[in-house]
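Working notes for the structure below.
Apart from one protein chain that is not included, each protein chain of the complex appears where it belongs.
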Amino acid sequence: MAEVSVRDVSVAFGAVRVFDGLDLEVSSGEFIVLLGPSGCGKSTLLNSIAGLLEVDQGQIWIGDRNVTWEEPKDRGIAMVFQSYALYPRMTVRRNLSFGLEMAKTPKDEIERRVQQAAAMLQIEQLLDRRPDQLSGGQRQRVAIGRALVRDAKVFLFDEPLSNLDAQLRNELRVEIKRLHQRLDATMIYVTHDQIEALTLADRIAVMQDQAIQQLGTPSEIYNRPANRFVAGFVGSPRMNFLDGHLEKDGGETVFVAGDRRLRLNGYAFERRPEPTMKVSLGIRPEHLIVGDGGNCRLDGLTVDMVEPMGADSLVWFRDDHVSLGVRLSGETVLREGEAAPLTLPVNQLSIFSTETGARL
Amino acid sequence: MSAVAAASVPTPKMSPSGRRPKHVTWGRIGLYAFMISVALFFLLPLWIMLLTSIKTMDEIRLGNILALPDVMTFEPWIAAWSSACTGLTCEGISVGFWNSIRILIPSVIVSILVGAVNGYALTYWRVKGANLMFGILLIGAFIPYQVFIYPLVRIFSTVGIYNTLFGIVLVHTIFGMPVMTLLFRNFYASLPLELFNAARIDGGGFWTIFTKVMLPMSTPMLIVAVILQVTGIWNDFILGLVFAGRENLPMTVQLNNIVNSQEGEKLYNVNMAATMLTGIVPLVVYFVSGRWFVRGIAAGAVKG
Partner (left out) sequence: MAIAIPAKAETAARRRLAWRQLPAAIALLPAAVIVLVVYLGCMVWTVRLSFTSSKLLPKLDWAGLSQYERLFANNRFLISIENLLVFGFLFLAGCLVLGFLLAVFIDQRVRAEGVFRTVYLYPHALSFIVTGLVWQWFLNPTLGLQKLVRDAGFESFTFDWLVSREMAIYTIVIAGIWHSSGLIMAILLAGLRGVDDQIYKAARVDGIPTWRFYVSIVLPIIRPMVITATVLLALAVVKVYDLVVAMTLGGPGIATEVPAKFVMDHLFQRQNVGLAMACATFMLVTVIIVVTPWLYAQYGPNSQAKGR
């Protein structure tokens, strides 16, 4: 158990600056997920923490040690890779024990740790096989096992489930979560899959353009996205956005898009909006209500398309200006071409400045 | 006073931050030392060859093989080119140079075209028995020339093409066929089959598809093939020796004759100039082609 602290770190590849003064504090025993599209810098950050990449500026602390100049093996970390990175032509047992042998760990201690890790991951019967005789899921279990035997304080995962098919991914996700509960170790987990992020994380750091856009619990990230990027990136089906501007109407703030006016009574502004400011109004598909129920009404929309998705349906409404997806549980009786009023609860809205993208 | 005060402030122990200071390790030094020594070992013969070729014989006899010449002379190069003796005649290695060129150009073109057509036909047109033929061809690539040479000489002299330019071109085409065919077969097999199918649906025939669709796409492989064949055929010794005939002896054979069949005093400077002249063509190909040469090696290595 150890906290991880990334302090004012900059990394550059030649002339290309990847991070510029990035900070991240991970508390001991926390499960933190770095989430973002490819190229956002999440893997670079993870590699810097692991020591596989030298930082150009700043410090990295693990526990109460400054490990900025330490070799990866001395940082008290273990790492699991996307491509499993098992040593081919070595048995599973040897894959697990090789690093310990190099560290001159006593034989019986190696044996004990290998057995323990194998039992924890239920791979005892695979110990004498070679990686090419294993399935993808089994290989990733072995890779996790190799991390476990290191007895590390911090576990780093670099998109560990991306090479697996959907069902295995779900299984192993649960496994990793259980592992975290049992080991109580600090885990830093990189992924581009928001489901993984939302299900696993204590806190998520959403990254884009080499910077952390928002750091928060899954619920904060989902319900109160800090900016328009986070709002659009997290959540599937995607959040709906309406572009327009704000107006003052008496004491009330009103959102205006074309001839549509929505009164924003009850919306908790994080900062005082300037009047007549251009904004995007975001609303998640499951928060839109067909018929009454919300305190804000959208008229004049007709059903454009119905996408049944099993447990629920996604119904697309549109008029000449906007297209909105609405998530309804179960099958719906709505038919294409039908007109229906939509309402929305103002307190579920997110409003972003068009100019900066920041949440208002 | 203020200076003293500043000096007496205890500086906090610097905490590691940023890039790790670079330490030159002994391992690193050893690594470079090894690599540079090997590089020198590899360059040494080239250096000696060049130096010897611009020295006078007196200097060679008295001086140091690695020393720069006191008097630089290009006489040996001129002599090597135009008047060095190969056995009976003394016309220099230029004869061999032009012979090699005459052999090289048709051999390279024909062998590559044959290889491209074979590779294309093997990949896209399922001709009965073609794969068996290809298998035998591949195995043939491994077998030393000595196994084929004698019967081939008999056949060639019966047909009347032994010791002719046509004969040597044909021989290069025959022995270049396995690698060239493999090269193009692998390349065409890596292209999407849809491309060929689309061309078929558009009504292309065997030759139309080859010349209009496949050949224009083959530029990378053509470059690799040209590099492989130019260096291979230029460097060939044994086939030229056996099949080219007195009139067409290629440069490598002439060079060996100049150096190894000299009577009396050996003119080392002329010999080395002739050796340089023979080595220049593949060296230029090598230095100009760079990574393509390595690609050629990789392609050839698949064949083994």
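Labels A and B are assigned to the chains in the order they are written; within every chain, residues are numbered from 1.
Basically, a contact is a pair of C-beta atoms (placed from the backbone, for glycine too) under 8 Å apart; a residue touches a chain by one contact, two chains touch by 3 or more.
Keep in mind that this is a model prediction, so the values were computed, not measured.
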Note = Of B:Val108, B:Leu152 or B:Leu165, the residue that touches the missing chain is B:Leu152
Contacting the left-out chain in the complete assembly, out of B:Ile54, B:Ala79, B:Val95 or B:Val117 = B:Val117
Inquiry  = Touching the absent chain: which residues on chain B qualify?
reply    = 31-32, 34-35, 38-39, 41-46, 48-49, 52, 60-61, 64-66, 114, 117-118, 121-122, 124-127, 129-130, 133, 136-137, 139-140, 142-152, 154-155, 174, 177, 181, 205-207, 231, 234-238, 242, 252, 255-256, 259-260, 268, 271-272, 275, 278-279, 282-283, 285-287, 290, 293-294, 297-298, 301-302, 304
Ask   = In terms of residues, what is the contact footprint of the unshown chain on chain A?
value = 47, 50-52, 71-74, 77-79, 81-90, 98-99, 102-103, 146, 150, 158
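Simple rule for what comes next: only the chains that are shown with their structure count from here on.
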Inquiry  = Can you compute the centre-to-centre distance for chain A and chain B, using the mean CA position of each chain? Integer Å is fine.
reply    = 54
Key: chain A to chain B touching residues, read off their complex   = 54-59, 66, 68-69
Key: Of all residues in chain B, those that touch chain A in their complex   = 15-20
